[in-house]
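Quick one: the structure is below, questions incoming.
Every protein chain but one is kept in place in this view of the complex.
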Amino acid sequence: MNRDIIRSERSAKTKKTVRSTLTYILLSFWALIVLFPFYWMILTSIKNYASYNSEYIPKFFTLSPTLENYSSAFTAVPLGRYFLNTVVFTVLTTALMLVVIVPAAFAFSRLSFRGRDALFTLFLSLMMIPYELVVITNYTTITDLGLRNTFTGLILPSVTSVFYIYLLKENFSQIPDELYYAAKVDGTRDLKYLFKVMIPICRPTIITITILKVIECWNSYVWPRLITDDPNFFLVSNGIQEIRENGFGRENIPAMMAAVVVISAPLIVLFLVFRKKIMEGVARGGTKG
Amino acid sequence: MKVVLQHITKIFPARGRGSNGGTVAANDLNFEIPDGELVALLGPSGCGKSTTLNLISGLQRPTDGRIFFGGDDVTDLPPENRGVGLVFQNYALYPHLSVMDNIIFPLGNLRGKDRMTKPEMKEKAHEIAKLVQIDELMDRKPAELSGGQQQRVAIARALVKMPRVLLLDEPLSNLDARLRLQTREEIKRIQRETKITTVFVTHDQDEAMSISDRIIVMKAGVVQQIGKPQEVYDSPANLFVANFLGTPPINVFSASVRGGRLIIGEDSVLEVGGVSDCEVWAAIRPEGFILDERGPLCCDFGGLEVMGRDISVLSSNQAAVKPTVRSIISAENRVDTSSKTVRFSLKPNKAFLFDKTSEERILFTTARKEN
Partner (left out) sequence: MENRSAKGWLYLLPAILFLGVFMVYPLIDVFVYSFEEGYNSASQTFFGTGLYNYSYILHDPYFLQAVKNTFILVIVTVPLSTLIALGISYGLSSIKALRELYQTVFFLPYVTNTLAVGLVFMILFRKTAYSDGLVNLLLGLFGISPIDFIDGPYWAKMFVLCFYTIWVVLPFKILILTGALASVNEEYYNAARIDGTRPFRIFRKITLPMISPMVFYLIITGFIGAFKAYSDAVALFGTNLNAAEMNTIVGYVYDMLYGDSGGYPSYASAAAIILFAIVLTITCINLLISKKHVHY
């Protein structure tokens, strides 16, 4: 009996070690697959153009790193312009979105008026509408208004998000009614209550929404591609596509990779800084695309 | 199956960098649980009783010491090889499985010669379900059961593989008052019928006193006293045990011993033979007071609570630790409610002395029989 027990004990321990080693190996394997493209793009971006092209068998390191690709990424193609455009687009779109959704969420959660619930249901049902279905008419609308190749045309259709209104409304609704009544008794106006009480309390959600929107704007490709054909209005995604097809000459891979690094860096830095917030936010309501 | 703990110590490592040392949840526990008994691990929250239960189940490993089931040293065995059944505080019934599937779940783990066929499992499950009286509910999901029924399913699941030791973690804490009384009798009955050595954890002394064969009182990871419920009540080993057991709680006075007499305030209240002069805690059970116009202990009268059979006399005394001294006397007594004071004599077997610093019991003798 005792010997059996000792044996089963020992084998259980071995099994456990084997299992956890195997787990680490598999996780590391996937981590490698995730990280490798990043490593490769940084590596390639600091390789010399000539030496890169002479490598029939790609090398995993370089002994003569150079930053010249970065300078050519900004000089040979208007990467700085794309970058600036994207920043302007992202900031304006996100700011406008907040201006639109905060009052809407406030009205749905705090004010009572005729037709509110029906309207909210209508809003919710709009969440199911796929973007692809409405983009066609938006394209014609913006074209007909002569807003192609303008920031107005880029920004306006990207402003609203029913989902974020919903998320914020849910959060606003969690603030106890007593606070509102107390403020009312003190003669606080609705707008002041919104700015002094509700927004500060719901700051975490608002920050989450902002970050998610920034990620979405930074990576947006489809709409800008439809609405801009003037490189002066390209965002980074379109820029990278343009660089790929027409920039540098097709084969200057190191310079392309330098551009890719520059484009990817802001979001990765943002992510590393706000890691917890972003992951929480995405878990609560993000999907890719 | 006899359960023996020898020098069991459990230290949880400190969390974070700032603190050092860690928490001692169990400190050198030594006790023996006789075969077939129902034993309560009793203590306030954070006293290490749940940790002790987890150590016995094997969910946690002791930092030091050995645990034996009968003659087997099980200290290094994982829980599944110990043959224990454990009923969790929140029952931990699998919400997606029916009552039947919950109960046969442990049987599905058996391998080799113990392997059972589905009909065998079901028969076994029915047998156990009958024992705990839930055989009508086999097709329900846990969410469709009341708290008491869930408790029974949890017990059935723990019992179905005929464990050597049954462990229950706060089995009654999630039930309302009426169900609690009913269920504790039920646990007692099931334990009697199965004769499985059973350990349950509770912070409720009523629960522990009413059904267990033996109670183990713990505080801050240390065993304070082990014994039959009545023994522990009648002869507490220290002030903590005296305080923890008994409703209404014991009355504690800051007192002294002078020349073989116990002095509370100004009053020389009791003969305490064999104790040299010192400062003490005097603890007197509510039923240890006798209403007596010429009694030695004088208190300020505060009020009466009549509870049918008994009367609670509420009074106060400068030397008492708490503002109210509660004594229980038979309802046949007449109490003069207009008086400002009330006088008692004391039953020596209901009064205990404890050292002022160590709070350990000081035994004394009484020469003359009281009453």
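Should a chain be cited, it is by its letter among A and B, assigned in written order, with residues numbered from 1 in that chain.
We take it that contacts are C-beta pairs under 8 Å (C-beta built on N, C-alpha and C of every residue); 3 or more make two chains touch, one makes a residue touch a chain.
Owing to the predicted nature of the structure, the values given are computational and were not obtained by experimental measurement.
In the complete complex, the hidden chain is touched by one of A:I46, A:V77, A:M198 or A:M257, namely A:M257. Residue A:S237 is the one among A:N171, A:T208 or A:S237 that touches the chain not shown. The omitted chain makes contact with just one of the residues A:N48, A:T62 or A:N219: A:N219.
Considering the complete assembly, chain A touches the hidden chain via residues 19-20, 23-24, 26-27, 30-31, 33-38, 40-41, 44, 53, 55-58, 99-101, 103-104, 106-108, 111-116, 119, 123, 126, 129-141, 143, 156-157, 159-160, 162, 165, 190, 215, 218-219, 221-222, 225-226, 236-237, 240-241, 244-245, 251, 253, 256-257, 259-260, 263-264, 267-268, 270-272, 275, 278-279, 282-283, 286-289. Touch with the hidden chain on the side of chain B covers residues 57-59, 78-81, 84-86, 88, 90, 92, 94-97, 105-106, 108-109, 143, 157, 161.
One rule holds in what follows: only the chains that are shown with their structure count from here on.
The mean-CA centres of chain A and chain B are about 57 angstrom from one another, to the nearest whole unit.
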